[in-house]
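FYI, not all chains are in this one, though none of them got moved.
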Amino acid sequence: MAGIALSLHASIRVQRNGFALDVDLEVGAGETVAVLGPNGAGKTTLLRALAGLVPIDGRVELDGEVLDDSAAGRHVLTEHRRVGLVFQDHALFPHMTVLDNVAFGLRRDSSRIAREWLDRAGLADKAHAMPRELSGGQAQRVALLRTLATEPRLLLLDEPLSALDVTIRAEVRRELSRQLSGFQGVRILVTHDPLEAMALADRLVVLEQGKVVQTGSPAEVTARPRSRFVADLAGVNLLRGRGRGRHVELEGGAMLTAAEAGEGDVFAVIHPRAVALFLAKPEGTPRNVWRGRAEDLDLQGERVRVRLSGTVPLVAEVTPSAVRELHLDSGAEVWVAVKATEISVYRA
Amino acid sequence: GGGVGTSGPCALMSCGGPPSNITVFAAASLQPAFDKIAVRVKSQYYLATTFNYAGTQTLTTQLIQGAQADVFASADTVHMTTVQNGGLVGGDTRVFAHNKLEIAVERGNPKRIRSLADLARSGLVVVLADPSVPAGKYAQEALANAHVTVHPASLEPQVTGVLSKVAFGEADAGIVYVSDIVTSGKVDGIAIPDTQNVIADYSIARLNSAWNRAGADEFFAYVLSSQGQAILSGAGFDTV
Amino acid sequence: MAAAGLLLFLLPLAGLIIRAPWGQVGPALVAPETMTALGLSLFCSVTATVVALVLGIPLAVVLARTHGTLRSLLRALTTLPMVLPPVVGGVALLLAFGRRGLIGAPLYQAFGIQIAFTTAAAVIAETFVAMPFLVIAVEGGLRSMDHRYEEAARALGAGSWRVFARVTLPLLRPAIFSGAVLCWARALGEFGATITFAGNLPGRTQTMPLAVYVANETHPEGAIALSLILLAVSLAILIGMRDRWLGSL
């Protein structure tokens, strides 16, 4: 497999009552793309279309071979595409043992190879179990193995790690990233886990309501979110407004002072850590000060995320000791301050 | 005969050598008598007989659709004529037995039925054969002769149906052939006077398609012989 | 309700057993003709079931894959032999495969092959009458099947044939099993089409139902005795079919 450069050029349109998918996607050889997006954005539909399971309008070309071309009436059947699709709900064959499931896609020596994969995954003792005797996470891993074992040239993973426990998840993620770097196929991964996307993907594609709203490296995307969804993904506050010199006029009417704002429609991003909370109105450098109300508090590891309502709804991240000092509680009234230099503004 | 599943002209009998086997298409009601005749024919002429018992109409259909057989024994003359008109009969047709009607009643005649007229009594469940089969047609004629109108509960397309209805006590009376009552042994027969009664004619013929003409003729002759007639008489038929 | 349903089956069977002429069962059992007819019945019904499986499953698949009016039409055509009065079924078979029939005639003229009145004819008659049961049952199974598994198999590179053999067919096992039982039972009890198309020739086409018919003409008790033997054998076979054959999922 090594040495052959594969790349994917896809231009896919799917029309369903009430939902339309319209995606152009280019993935280079050996590149892993993570597709992110809200529930119902069309991620699964996109993968199914690439696998040839959903009829499309448009064109799909994998390493020079045209898999789909609605204009030319060309459609390569799923089974001839050498794609590997791991379903969101595993879809293990209920009438076969785990071993037979993994061996299914293999041509030669299938049983020995399948056993090796199971051994490596630590699932050897489940080789002769039936899928209904597996736990949810075990089933998901078997489904992953079953597809990886076929060494597809286009790997499509639909939330492959969502049911795995933390230990296994880290292991599988490592294993997967080793696997992925091992061959030159094209990998597309759907996930809801930002860490997973960052860890595994070279590039993120954000899908919303069937359209690509943002794409780029993980760092690029999270640095400049262009939608609420991406902001949530990156864990930052995203505000939208009109730039006027060094100020941003927010949609709610409030005014934001930033280091530089430019003119016209802009986004403003504020990291929750940059949001400071006070009991009394702070005097000093912060240029942006409002009143706010702590709506709820969420302990996350060693940080507490405080959701604030008020003039500018924001999330602040503070330490547990700050929470104690400020007597913060749901419903507490606070002063909110953000330094102008902590606000990054860019064109919408 | 040929092995199971073979087909072709030799399927119904052995080919080569002097044929010692015939196939007889016979009305189902002839079974008790013909089975006995077959035993005799076998011991006297070394002639094996294969029967295809079914309703006369079914047999007629089969013959017209090209079935091969040596002898055809019909429960009436009408179907024999049909077969003859189809050019399928290869010799004489002969009436070889008569059958009279009788009233079949339950054992011991609990409803005290003595004549056809009694069948018109209300509350009596009477079963007749359907006019489309000879027994039914004859029963209608007999009832007409006796000027009796009955309202049957059922018009059975098979005489055995009439018999079993009476035998199971489902019907109080029915009109069937004497031969049926004799072979059944489970019902009593009430004779119908000859003035009202109707006689059925059973006829027999060798067929054109016979592969064993000699054998067919032997069987034909045996049925009409005194031994054959005695067997038929024992089965409740009137001899010719 | 279930009990009432069961009663509807059990009462008549109980009637048969209670009123059975047990004295006649022994003689009937040892009579060579009985064994011949029974063997022929089993042979023909099993062969018919096998033929129905081989021809019927693909037909069911085609039915399940077509849509709209064509499907309704095909399904209706498939169902018709069940509706056809048995005698007419036999006549229809004669018209098709008889020596004067649509393909029977050319066959006879070209090769001297006659189908009617052979054991093959009995098998054809039983298949004709019983196969629809298999087809409809299997089609029902296909329709309620979860097609994700077939998609998964295709995504793993399995071609249509492999998907069918390794995924569709095994998942369909319960439906195929029901269908085969229905088909076999119907074939075993087949009477009307067989007597018309295949005739009633002992050892060749006289299956148990035909033997029962003939016996019934002269001594109904013997017919019941024969039926009891047929019932006992069927019961033994049906009970003998292990649940593991069902592959209940």
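Which chain is which? They are A, B and C, in the order written, and residues in each are numbered from 1.
Operating definition for what follows: a contact is a pair of C-beta atoms (placed from the backbone, for glycine too) under 8 Å apart; a residue touches a chain by one contact, two chains touch by 3 or more.
Quick caveat, the model's predicted, so the values are computed rather than measured.
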{"item": "Composition by chain label (entire complex, not just displayed copies)", "value": "A x2, B x1, C x2"}
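To be clear about the criterion, only the chains that are shown with their structure count from here on.
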{"item": "Number of hops, subunit A to subunit B, where each hop joins two touching chains", "value": "2"}
{"item": "Between A-C and B-C, the pair joined by more C-beta contacts", "value": "B-C"}
{"item": "Chain whose average C-alpha position is farthest from subunit B's own", "value": "A"}
{"item": "Centrality ranking, top chain (CA atoms only)", "value": "C"}
{"item": "Euclidean distance of C-alpha centroids - subunit A vs subunit B, Å", "value": "87"}
{"item": "Separation of subunit B from subunit C, taking each centre as the mean of its C-alpha atoms, in whole Å", "value": "31"}
{"item": "Inter-chain centre distance, subunit A versus subunit C - centres from mean C-alpha coordinates, in Å", "value": "56"}
{"item": "Per-residue multi-chain contacts in subunit A, two or more chains", "value": "none"}
{"item": "Shared interface positions of subunit C, touching two or more other chains", "value": "none"}
{"item": "Subunit B-touching residues of subunit C, taken from the complex the two chains share", "value": "40, 43, 87, 91, 94-95, 98-101, 108, 111-120, 195-196, 199-204, 213-214, 216-220"}
{"item": "Residues on subunit B engaged by subunit C in the complex (per definition of touch)", "value": "1, 4-9, 11-12, 23, 28-29, 31-32, 50-54, 58, 61-62, 65-68, 160, 163-164, 167, 183-186"}
{"item": "Residue ranges of subunit C in contact with subunit A within the complex", "value": "148-149, 151-160, 163, 166-167, 170-171, 173, 247, 249"}
